[in-house]
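Take a look at the structure set out below.
Of the protein chains in this complex, one is absent; all others appear in place.
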Amino acid sequence: MKRSGVSVVVVTLLLACFISYAAAESLVDEVKKRGVVRVGHGNTTPPMNYIDEKGRWIGFDVELGEEIAKRLGVKIERVLVDNKTRVAFLANRSIDISLSNISVTNSRQEQMDYAEPPYFWTGKIFYAKKGKFKSLKDLGGKKIGVDQGSNAFIAAPQELAKYTNKKPEMLSFQNSAEGFLALKQGKIDAYSQDAPIMAAVAGSLGAEYEAVGGMIYSPGLYGIGVPENDSDWRDKISFIFQDMLKDGTYEKLYQKWFGPKGTFPMSVNSRPRLSNTYGDMLYVWPD
Amino acid sequence: MQSMKILNLRYDFDWSIPFREPYLGWLITGVELTFLIAAVTTILSLFAGTILAVMRTSRFRFLNIPARVYVEIVRNIPGLFWLLFFYFVFPQMLPFGLTDILNRYTYYSVIAGILGLTVDNSAYVSDIVRTGLLSVQRGHIEAAVSTGLNRFQQIRYIILPMAFRTIMPPLGTRMIHNFKNSSLCMAIAAPELTWATQQVESITFRGLEVTFLATVFYIGISLTLAIIMIRVERLLKIDVTSVTQMRT
Partner (left out) sequence: MEFLTEQLANWKFYLIGAYPEGPLTGLTLNIVLAVLSITIGLFFGIIFGVGRTSCRSYLRHPCGLYVDVIRSTPLLLIIFWFYFFLPVVGAKMPLFWCAVISLSVYASAYQAEIVRAGILSVPLGQMEAALSTGMTRYQAMKLVILPQAFKKMLPSFVSFFNSLFKSTSIVYIVGIIDLTRTGIIISQRQPNRIYAAYICMALGFWISCYLLSFASQLLEKRLGILDYESYKPEICRQDLVLLPLPKTVKRFLVTQK
């Protein structure tokens, strides 16, 4: 009898792996009940999310996530995602919010939704040694590196096709820092990534590099990713974020990271809010 | 409303994805490269491992000690480290001209993968070959000496062939490990099969189909290799007995 007892336990364990509860309720209730909101962050893309010298997990995304959890009134559980899983984990609901420098694109729209408005303006650049290439035309047939999972893999050849007939050779790296190292060592001719990330990755070495032709292509927006077809949850996150825009919390956070005295000072304005101009509150829905 | 479902998959399988362009092209290149990396690494590490093993069994200190140090270093460091090392660090160590030539070469990632896996694998192969060499009976060596063969000829014609016959099974196992280890090359952007599956996943967000196909591929090849090894082993054993019969 003893042995059959053991096998019953094993079989139950195996079955338990395949049984799951299908939740029909909205995430709003589920998160409240759980008391924990699971937020997906990457850890390889400064300034949005990275590991600092002391081994802490910080970044603009990370602090934004913390603030959202605080306003939801629940604890935060940070889940590590990478460029490949930040969308997939939302689609299979392993995370409730994905805050990991996700550009809003059409192909991703099928798998996930975005809270309104996007939280960061950005654009992609071709990053290369200063003076090596004069314009994007020179990049035809050259080796271009991208992050595996970045939409630059599709966008960069499309952009170059406008200028030249020669197809570039695409290489994809596991993260931007490895790609930048490869660029520095001359393994690739240019690296294509969002401008603020590239600047932060290059850090003090940035002086030797530039955006080819000074061009920003494929201007994009970082959005807060939420699971598809859950409008209650999407609205909840949207309104929390809009409240942050209204009461200045977002501005404080932005100044801390990208302001003149911030960790990664930026000359361009990347806020979703265009201050002191007509249409100031354009991205915040009226009450 | 909570309902309990068995196998509640949050995923719609779309089996047309692996057969669509350009994904199919990536996968085919991936398979080719996987075979290429595995085959070249196997051959190189067999050579390197045999030389190392002969060096380790040598009486001369200047042959013996370097080989032992090499094996001790390599065996205690993960294979992945050697891949990263050969990709990012090794070209920088070379004199100026070579650094640029290597870095500009499009398929340097593949070369780095081959070098890294060879370094890792050769240490293990040398261990196996060494046990084989030590298992050759003294009598055979003495017989070889008495027929007037010099040391090189003894190793080449007498000791190595006998050693290889006994170490065939562990060597085969090592080669299958090596074949599986070729998947690590994705860490250094070599477009082999595992890299291709991840690439498809990152573009389409549907990686399970290709991952499934890749798994089937790896299992199929590993098992086929294993079965071939068993056949070879059996053939060799017959061979061994027939040799002994002939002698008596």
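The chains carry the letters A and B, assigned in the order they are written, with residues numbered from 1 in each.
Keep this in mind: contacts are C-beta pairs under 8 Å (C-beta built on N, C-alpha and C of every residue); 3 or more make two chains touch, one makes a residue touch a chain.
Just so you know, these numbers come straight off a predicted model, no measurement behind them.
**Q** Among B:T118, B:Q154, B:S183 or B:Q199, which residue is in contact with the omitted chain in the full complex?
**A** B:S183
**Q** Determine and list the subunit B residues touching the chain excluded from the picture.
**A** 7-11, 72-73, 75-81, 84-85, 88-89, 92-93, 169-170, 172-173, 176, 180-181, 183-184, 186-187, 194, 197-198, 201, 207-208, 211, 214-215, 218-219, 222-223, 226-227, 229-231
**Q** Contacts of subunit A with the missing chain: which residues?
**A** 2-3, 10, 17-18, 20-22, 38, 42-44, 51, 53-57, 79-82, 85, 88-89, 92-94, 174, 177-178, 180-181, 184, 203, 205
Quick note on the criterion: only the chains that are shown with their structure count from here on.
**Q** Any idea how many Å lie between the Cα centroids of subunit A and subunit B?
**A** Each chain reduced to its C-alpha mean, subunit A and subunit B end up 37 Å apart.
**Q** List the residues on subunit B that touch subunit A in their complex, please.
**A** Going through subunit B, the ones touching subunit A are 1-8, 10-11, 88, 91-92, 99-100, 103-104, 106, 108-109, 187, 189, 198-199, 201-203, 205, 207.
**Q** Could you list, by residue number, the parts of subunit A that touch subunit B in their complex?
**A** The touching residues are 15, 18-25, 83-84, 87-88, 91-93, 108, 111, 143, 148-149, 153-154, 169, 171-174, 178, 181-182, 185-187.
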